[in-house]
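What follows is chain A.
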Amino acid sequence: MIDRLALDIAHLCAGGLVLVSFMLLYQDRLTGLINTFALHALVVSFSVAWQAYIQQAPQLYITAAIALGVKAVIIPLALHRIIVRLGIHRSIEPVVSIGQTMLAGIGLVALAVMVMLPVTAQAGTLAREDLAFALSVILLGLLMMISRRNAVSQVIGFMSIENGLILAATGAKGMPLVVEISVAFSILIALIVIGIFLFRIRERFETVDIHLLHQHRGEQP
Partner candidate 1 sequence: MSDPGSLAVAAILLVPLAAAALLAALPDDRTTAWLNVAASFIAFCAALALLATRPAPGHFLIVDDLNIVFIVLTTFVAFTTSVFSRSYIGHELETERLTPMYLRFYHAMYQTLMFAMNLALLANNLGLMWVAVELATLTTVLMVGIYRTEAALEAAWKYFLLGSVGIALALFGTILVYLAARAVVGEGLDAMAWSVLVRKAAGFDPALLNLAFLFLLLGYGTKVGLVPLHAWLPDAHAEGPTPISAVLSGLLLNVALFAILRFKSVMSANPGALAPGPLMVSLGLASVVFAAFMLYRRQDIKRLFAYSSIEHMGIITFAFGMGGPLANFAGLLHMVLHSLTKSAIFFCVGHIAQVKGTQRMPDIRGLTVSHPVLGWGLVLGVVAIAGLPPLGLFMTEFLIVTSTFARQPVLAIVLGLSLLVALGALLARLNSLAFGEPLGKSEPSRASFVPVGAHFALVLVAGIWLPPALVAWFQYVARLLS
Partner candidate 2 sequence: MAIALALAVQLAQLALVLLLAPLLTGYVRKLKAHLVGRQGPPLLQPYRELLRLLRKDVVLAESASWLFRAAPYLIFATTWVAAALVPTFAAGLVFSYAADVIAIVALLGAARFMLALAGLDVGTSFGGIGASREMMIASLAEPAMLMVVFTLSLLAGSTQLSSIAAALQAPEVGLRVSLALALVALIMVALAENARIPVDNPATHLELTMVHEAMILEYSGRHLALIEAASYLKLVLYVSLIACVFFPWGIAGPGQGAAAYLAGTGVYIAKLGVAGFALAVFETAIAKMRVFRVSDFLGAALMLGLLAALLLFVTQAT
């Protein structure tokens, strides 16, 4: 009975993450986008913590804590500062078309479910549904990356992909510690590098709109 409830809650978390991903897609203001991402990270960290609880895998709490601390608090704060410093915190990002993006997003979720359907129940119901949701989050994150022009939004899209990966990794019961380390590791490195790059890019181009970057190509036609 407790299993049933635990599963439902995990399911709810995963579904919630997909929902937040849609919210990310919907946001066209940078400030709102960053806040929504913080929510995204929050949901992930809760989900991971819940998994730690039901799998009785205490090491997952670390992952949850990292997700909460770094992605839900530090990065959003840093991004807020960056966009303020760049003076783009009030700008509305030209998004392709919210309606079309949403439709595409729904299509992607359907695709994720379809792809996961043939997986035998042997892998466990939890795993299968978690995986479908994780795949949806990953695909939605990619969709976000390609529908936005602003580097900050792209980084957020990328980090939402990583959240999806964490969801998948923690859903895979008993996956050795290596995964957690690697995820934490990659979050750290990614953050540093992104920070360096954003810094350099601002220094060089006075903008973080990578749309302008391609003008400085090594090879003109």
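Per the selection procedure, all candidates are chains of the complex that A comes from, given by their letters.
Note that in this section a residue touches a chain if its C-beta (ideal position, glycine included) is under 8 Å from a C-beta of that chain, and two chains touch if they have at least 3 such contacts; residues count from 1.
The shown structure was predicted, so the numbers you read here are calculated from the model rather than taken from an experiment.
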Candidate from 1 or 2 that touches chain A, complex-wide: 1
Complex contact set, residues of chain A against candidate 1: 115-116, 118-120, 122-123, 127, 131, 134-135, 138, 142, 145, 154, 158, 161-162, 164-165, 168-169, 172-176, 178-179, 181-182, 185-186, 189-190, 193, 197, 200-201, 204-205, 210, 213-214, 216-219, 221
